[in-house]
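All protein chains of the complex are present and in place, except for one that has been dropped.
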Amino acid sequence: MADLFTILAVSAGAVLFLAGTLGLLRFPDTLTRLHALTKVDNLGLGLVVLGLLPQLGWLAAAKMLAVWLLVQLSGAVVTQILARSVRGEGES
Amino acid sequence: MMETGFDVVLALMLLGVGGWSIIARNMMTAVIIFIAYGLLLSLAWVRLHAVDVSLTEAAIGSGATGLLMVIAAHKVAGDSQRVVRLSRGFHVLAAVFATLVAIGIASLAFVLPGAPVSLAAPVLERLPESGLGNPVAGVLFVYRSFDTLLEKVVLLLALIGVWALARDQDWGGVPGLRLFQHPHSVLMLLARTLPPIGFVFAIYMTWAGADVPGGAFQGGTVLAAMWILVMVAGVRRVPRVSSPLLRLAIVAGPLVFLAIGFLGFVAPGVFLAYPDGLAKPLIVVMEVALTLSIAVILGLLIAGPPRAKDSA
Amino acid sequence: MSAVLLFWLAGSGLIGLAVYGLIVNPHPLCKLLALNLLGSGVFLLFGVIARRGAAAGLGGDPVPQALVITGIVVAFSATAIAVALLLALHAEAGEASLDQEDEEP
Partner (left out) sequence: MIPLQAIAETGTTPGGALLVLGIVMPAVALVALIGLGGRAARMIVAAALLFQLYVAVRVALLVAGSATPLAYVVGGFQPPLGITLRADGVSALMMVVSAVIFLGAASFAWKDFAQARGQPEARLSLIFWSALLAMASALNLLFTSTDLFNLYVGLELLTFAAIPVVAIKGGAETLRAALRYLLFAVFGSMLYLFGIVLIYGAYGTLAISAIAAQVQPNAATLAAAGFVTVGLLAKTALFPFHLWLPPAHAGAPAAGSAVLSALVVKGSLFLLMRLWFDTFPSLREPADMQLLAFLGALAVIIGSVTALRQPRLKLLVAYSTVAQIGYMFFVFTLVPKTAGDIVASAAWTGAWLQVVAHAFAKAGMFLAAGLVAEVLGHDRIRDLGGLSARAPLVVLTFAISGLSLMGLPPSGGFSAKFMLLAAALAEGHWVWATVIIAGGVLAGAYVFAVLARMMAAPTKAAELASIGRTRQLIALGLASVSVLMGLMPLHPIAFFEIGRFP
C-alpha cells in the first residue's frame, strides 16, 4: 500500500518535472518560463517528497520536509527577483 | 544493471554539459552551464562513494566558483562581441589535438597495475587513536594535517592576491559587493529568514564532520553564503577591510591550527601530533575556528577588492 | 561496463574538452572556465583511483579523496585571484584581453 502510494506520487512528481523542463525550453519569454519552473519547484518536488515519506524514518522525513520548505523559500524569492528585473528592464 | 544505466547517463550528461559550457557563445550562458555541470559532478562523486568530496564540489567547485564567475561574466559581458574569430582549420586542428589527448588519457586506464593499491586499511587501522569516525577527516586532520595547514595559508594568500588589486585611495574601504543598487524588499525577507537556519546547518555540518561526511570547509561555505546574502541584501553593512575584528576573524582559524601544531612540540613531542586522548577535542576546537575563518575569507574573496569609501 | 572505467573515460573526455576550450577561446574568462573544467576532470580521475582502492569496508580510498578536497580548495583560490585580476584589467583597459595590442612607448 505504502509502496503503491510512493510509486504514484513520485511518478506524478516526475511528470511535473518533465512538463516544467519542456516549458522552460519551449516557452517564449522569461515570465512564462518562470511560471513553468515554479510548478516544478512547488508541486513536483512536493510530490516526490510526499511520496518518499512513507519509506523513511521520522528524522529523515523531517529532513526531506525541511529541504522542500527551503526550496519553497528560495524559489519564491528568486522568482520574484527575476520577474522584477525582467519588468524593470522592459524585456518582453 | 539499473545503477550502470544511471552511471552511463550521468557520464554522458557530464560530457555533454561540460562540452556545452566550452562552446557556448555567450559567456554568462557558459558560466551558468558550468554551475549545472558542477552539480552533476557532485552526483558523480556520490557514485564514486566520495560523499565528502561531493559536498565540497557542490559548495566550492560549483557554488563559490560559480558565483565568482557569474560576477565576472556580468562585468565583462561587453567583451564577448570582440572575440577574434579563428579560422576553421585551426578549430579542426585543436579538436584533433584535444581528442588525441583524451584518447591518450583514457587508454592509461588499461596500463595501471591490475591490483589496485589502497591506503584504506592503514587509515582505518590507526583512526581510533584519534577518536574520529570519518576516515577522510582523519586524513585531513591527523595523517596529513600539514597539507591542510598549508591549504589555509593558501587561502590567506588568495585574499592577499585579491586585496592587492585595490587602488591605493580605496584601501581601508569596504569590499565592493554591489549586485543590487537599492534595497530589495523580497531579498531582505530572505536575508532575514534564511541565515538563522543556515547558521544552525553550518554548525551541524562542522560538528558532524568528525564522524560523518562534512567538516569545516563545507560548514564554512554555508556560513559564507549566509554572510554574502546578508551583505547583498543590505541587511548588514559590509565591514571595512582594515577592521581589527574582521582581521581577527580571518586569522582565527590558521592561528588556532598553528597553535595546536606547536602544542604538539610540547605534549607528545612532535609538531602537529595531538596529546594522548585530546585529539578529538582539539580537532573540534580547530574546526570551529576554521569554519569562522573560512566563511569570512570566502565571503571576502567573492566580494572582491575594497572600493572607494563613498560609492555605495 | 564498471563505474570505475566509465568515470575514467568521462574524466578523460572532460580533460580533452578543456584542452580544446583552452586552445580556441581567447577570452581569459573562457580560459579560466576551461582550466576549472580541466581541474575537475583531473580530480574525477583521482576519484576513480580512490574508488579502485575500495577496501577494508570503505567505498573508496580516503587518502585521494582528502587530497581532492584540498585540491578543490586550492583551485578555488586560483579562480578567486584570476577573477579579481580579470576584473581589475577590465576596469583598467576597458576590456579583459590577454593580447597586448599596443606596445608602451
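Letters are used for the chains, namely A, B and C, taken in the order the chains are written, and counting of residues starts over at 1 for each.
The criterion applied here is as follows: contacts are C-beta pairs under 8 Å (C-beta built on N, C-alpha and C of every residue); 3 or more make two chains touch, one makes a residue touch a chain.
Note that the structure is a prediction, hence the values are computed from the model and not measured.
Shown chains touched by the hidden chain across the complete assembly: B, C. Although one chain is hidden here, its contacts on chain B can still be listed: residues 104-105, 108, 111-113, 117-119, 122-123, 126, 129-130, 142-147, 149-151, 153-154, 156-158, 160-161, 163-168, 171-172, 242, 244, 247-248, 250-251, 254-255, 258, 261, 264-265, 268-276, 279.
For chain C, the residues in touch with the chain missing from this view are 15, 22, 28, 31-32, 35, 38-39, 42, 45-46, 49, 52-53, 63-64, 67, 70-71, 74-75, 77-78, 81-82, 85-86, 88-89, 92-93, 96-98, 100, 104.
FYI, only the chains that are shown with their structure count from here on.
Distance between chain A and chain B, defined via averaged C-alpha coordinates, is recorded as 27 Å. Taking each chain's centre as the average of its CA atoms, chain B and chain C sit 13 Å apart.
Measuring from the averaged C-alpha position of chain A to that of chain C gives a distance of 31 Å. Multi-chain contact residues of chain C (touching two or more other chains): none found. Here chain C touches chain B in the complex through residues 1, 3, 5-21, 23-27, 29-30, 32-34, 36-37, 40, 43-45, 47-63, 65-70, 72-81, 83-88, 90, 95-97, going by the rule given at the top. Touching chain C in their complex are the following residues of chain B: 3-4, 7-8, 11, 14-15, 18-19, 21-23, 27, 30-31, 34, 37-38, 41, 44-45, 47-50, 52-53, 56-57, 60-61, 64-65, 68-69, 71-73, 75-76, 78-80, 82-84, 86, 90-91, 94-95, 97-99, 101-103, 105-106, 109, 112, 116-121, 123-124, 135-136, 138-140, 143-144, 147-148, 151, 154-155, 157-158, 161-162, 165, 217, 301-302, 304-305. Residues 70, 73-74, 77, 80-81, 84 of chain A are the ones that touch chain B when the two sit in their complex.
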